[in-house]
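Before I ask anything, here is the structure I am working with.
Every protein chain except one is present and positioned as in the full complex.
Letters A, B and C name the chains as they come in the text, with residue numbers starting at 1 for each one.
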Amino acid sequence: MIQEFIETRAFSELLCEPLQTEDFVIQPVEFVSPTKWHLAHTSWFFEVFILTKHKNDYQLYDKNFPFLFNSYYESKGERVMRANRGNMSRPTVDDIFQYRTHVTQAMKELLETLEDEKLLDLVHIGIHHEKQHQELLLMDIKYCFGHNPLFPVYNENFDEKSTEDSEQKWVSIEEGLYKIGHDTHEFSYDNESGAHKVFLENFEISNRLVTNGEFLEFIENGGYKDPLLWHADAWDWIQDEKIEHPLYWQKTKKGWKEYHLNGLKRLNPNHVLSHISYYEAFAFAQWKGYRLPTESEWEVAQEQFSWGKRWEWTESAYLPYPNYKKAPGALGEYNGKFMVNQKVLRGGSALTSSKHTRKTYRNFFHPHMRWQQSGLRLAK
Amino acid sequence: MIQEFIETRAFSELLCEPLQTEDFVIQPVEFVSPTKWHLAHTSWFFEVFILTKHKNDYQLYDKNFPFLFNSYYESKGERVMRANRGNMSRPTVDDIFQYRTHVTQAMKELLETLEDEKLLDLVHIGIHHEKQHQELLLMDIKYCFGHNPLFPVYNENFDEKSTEDSEQKWVSIEEGLYKIGHDTHEFSYDNESGAHKVFLENFEISNRLVTNGEFLEFIENGGYKDPLLWHADAWDWIQDEKIEHPLYWQKTKKGWKEYHLNGLKRLNPNHVLSHISYYEAFAFAQWKGYRLPTESEWEVAQEQFSWGKRWEWTESAYLPYPNYKKAPGALGEYNGKFMVNQKVLRGGSALTSSKHTRKTYRNFFHPHMRWQQSGLRLAK
Amino acid sequence: MIQEFIETRAFSELLCEPLQTEDFVIQPVEFVSPTKWHLAHTSWFFEVFILTKHKNDYQLYDKNFPFLFNSYYESKGERVMRANRGNMSRPTVDDIFQYRTHVTQAMKELLETLEDEKLLDLVHIGIHHEKQHQELLLMDIKYCFGHNPLFPVYNENFDEKSTEDSEQKWVSIEEGLYKIGHDTHEFSYDNESGAHKVFLENFEISNRLVTNGEFLEFIENGGYKDPLLWHADAWDWIQDEKIEHPLYWQKTKKGWKEYHLNGLKRLNPNHVLSHISYYEAFAFAQWKGYRLPTESEWEVAQEQFSWGKRWEWTESAYLPYPNYKKAPGALGEYNGKFMVNQKVLRGGSALTSSKHTRKTYRNFFHPHMRWQQSGLRLAK
Partner (left out) sequence: MIQEFIETRAFSELLCEPLQTEDFVIQPVEFVSPTKWHLAHTSWFFEVFILTKHKNDYQLYDKNFPFLFNSYYESKGERVMRANRGNMSRPTVDDIFQYRTHVTQAMKELLETLEDEKLLDLVHIGIHHEKQHQELLLMDIKYCFGHNPLFPVYNENFDEKSTEDSEQKWVSIEEGLYKIGHDTHEFSYDNESGAHKVFLENFEISNRLVTNGEFLEFIENGGYKDPLLWHADAWDWIQDEKIEHPLYWQKTKKGWKEYHLNGLKRLNPNHVLSHISYYEAFAFAQWKGYRLPTESEWEVAQEQFSWGKRWEWTESAYLPYPNYKKAPGALGEYNGKFMVNQKVLRGGSALTSSKHTRKTYRNFFHPHMRWQQSGLRLAK
């Protein structure tokens, strides 16, 4: 456990190695957070949920930090408005690395003597919380660099797992009662617990993800121009935002390009499609004459295909499982309060930290969001 | 059928009898439509989907009306932006009554000789479409009058079915596989067809709706001030819109009042709660320690309680049933394109036209909407 | 004076004769007011500033009306938000005509015995206030009809004084000290009083207004596409609002058309240009290599040309004259509080009521507004 804690803390810092000081600061849109904010917030989590409560002689590193680095925990008091995270040049990046060291050190001391089962659960949540922010950090850096006119390279060797080799086949599942949800002793979030039965009808699901080339066909066939393929809310969105292609694509005089963490490249039609919204995933499926799987279908079928390259949009709304109970207090804000207006994604992505996803993991985003590395698998 | 058609057309006009000419014109917010628009649009539906296609010698009443009175059918061409419906003083109310007469007469002629089964289905949809707009017309008039500083009376005798007499009891349902959805030969919409099996766990559901008095307790106990009771999106909504009570309530020096179609009255704590958003329904249930039922639970249990006074929010997102197929062409826009970001309501309301709802009927609204006559039934 | 009062009141009603009830109600944009609001507000002015204070036994017609029909007098208490004027179907048009009759009758009774000089001044202000609203009423009706897809005719015989017959010549004025502002015993507003000296350099001013044809040339030469002709704020405005021609012009397959109160007509290049913003007036003058006159220049030169067909934009900001003193109390809100961010227009228009303008009259609008009948005269 100490090992896992230390490795996780170190990995966050490793992800920052390719960055310049300036890169830690900016917040080009409200849903993106500055890198230095991620580094501080993940430390804040350990500080306010564990250290200040359970380590006897613990001293707050800085009395302003709880205010500066709370994300959305209403029960943890006032906080800087999300949109202002990128307006603060102070504390500096150095200040925040020192804060991290302070927290890591104090946690190590605490963990060396820790036996309280409940507290260990909390540490596990803290570790997985930080892994989640590692993916967000990469998503956010990609957004910052992918919207900079210079298209800087984050890391030339970063592998976005773009190939999809398997030949397209349909996996068939028979109708029946299936058990869904997490029921082992491994770590999981509260939103995936509460294993329960669902009845599924016969269905088929693709063994592979949709590619850039397939989506290009959709574009070239006027997919973004035909209102009958889109939800009403989606149609408003593509009109208002002038959406005409996936997030990191751009049409240049020399053809289509796509920005990756290793730079701006010619679009490869054989690569896996990335960075689409639910609205676009749905419209594409409509156009193909298929549909998106539900999250239950995905979970039941997942052993029969490989996954983990892209978060995969499902048709399922993000709702509580039967018998879901919010944790009491601030941790109850972790998942439950987002269970409306969002769609479930299953799988994982090239940006996901190791051991952070599993077959029962429920990721979720509002249906127009696409800065996460999302893709699409068809069902029928 | 001719009888049903004629009665439906006449009933729309009957609903307008208490109105002054000025009342037909205004649109105080985008989601409300002017009365004269409802009267015209329901005629337009018969004109463009049936008369122009299936009545040999039919002459468009006015070449501008298809543009003026299309609601949202992208496949039916350009249309006046929704927000501009209330900016048009012409055509006048008289013009539109003449248009109605023209369409009603032409439809009667057509129906007298009609035998084509498919066309009859279309007429049925037109009739039910008009019934739906009758409820919208009343919702919209209530909004217009309920936001006028003079609080005009629509009809002193209008009965909003406000009493809820039954003693609170829990109806218990055993876990098992249940059949959900429409499967008779009666009329239904495409979104409720496709009867299918769902597995439900044991649950209990209240035999009665929540009352004003119970909701007042929630308010007085700081329900609108406690972020832990609310979804994140909901909390943003109540902050931005300064929401502190149900839609037609107002706190005056002389205590709480509520606007009804028969005028502004002292709030009656024994009356059924009305005009709350999903967000408020959810927060109330959280506060009580219960939850909202899913739409499947509601449908399975509904024989054991009386319903029809309020549209009842469910926890279910509005999604397609398994094997749902959108109708081809413009009618496919009727329901399918709204199947994202909305919540299902079940039941019916005091404003619902006769024969317009049934146990499988799926009504739906975005979770912050509350100008429909919505209420709340608890489950656990 | 009684005669002038009665005629003014009657003229407001005469202007409404071509209207249908529906036309009195709508408010398509915030700066337009419903006709029924103008009729009520001009009555409110007499009621609150004169009748309630100076007529012994006067009874308020309706206790809600002061709230409903106050325009912007902060010192006169709460009022309906401007944007909500068009959201009120009640009081009805009939109610408001009865209110007018009540106020007119009470004022007549008061005026028959009135001798107090100060009060007579107030009545004069009330009369001129109503004349101002007569022009606004026509501007607003033109806006409502000119934005209705049916382009209704207000009055086939309404004369918009569109011809400009004189040959273009330059009127030359010598440098020197000139006296500016109102100094007779005739009625004037406080903003034009305080006659004072200004020093003017030599200048020349055109004896005629710019025509549609001249402005068409500007359009055809890319005037709306060249940022160097426009102020920075203007350029933002034409980009944001997609401005490409004067307000009531439209480009159709059959060429340019222009909406007038007597209907939608083929654009006549010889007619006087109307309904342009200050921004457009300035850009046109830049393009021509000339400039707009200042208001002092206009006032000094005005005897040497005919005017009164269009309000003419000047280069002058709307500022207080030296020694300007706001009237105490609510009447001080009449003019003074608008003396920032607005530009002065001089002249009068085809919509101006008789005896309402004069050579010293200072009209003013924000520089992007153009629903007033504004035109342009060049200077150098």
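By our rule, a contact is a pair of C-beta atoms (placed from the backbone, for glycine too) under 8 Å apart; a residue touches a chain by one contact, two chains touch by 3 or more.
The structure displayed is predicted, hence computed values, not measured ones.
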Missing chain touches which shown chains? A, C
For the chain left off this view, which of A:Phe11, A:Phe67 or A:Phe199 is in contact with it? A:Phe67
Of C:Leu51, C:Val123, C:Ala234 or C:Ala350, the residue in touch with the unshown chain: C:Ala234
If the hidden chain were put back, which residues of chain C would touch it? 72, 74-75, 177, 196-199, 201, 227-228, 230-235, 278-279, 282, 315-317, 319-320, 322-323, 332-333, 337-341, 343, 367
For review purposes, identify every residue of chain A that touches the missing chain, sorted by number. 20-28, 64, 67-68, 80, 84, 86-93, 144-145, 147-150, 152
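Note that only the chains that are shown with their structure count from here on.
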Draw the chains as dots and join the ones that touch; what shape do you get: line, ring, star, complete or other? line
For the two copies chain A and chain C, what is the rotation angle that overlays their Cα atoms, in steps of 5 degrees? 180
Per the C-alpha centroid definition, the whole-Å distance linking chain A and chain B comes out as 36
So, in whole Å, the Cα centroid of chain A is separated from that of chain C by 57
So the centre of each chain is just the mean of its C-alpha atoms; given that, what is the distance between chain B and chain C in Å? 44
Multi-chain contact residues (two or more partners), chain B: none
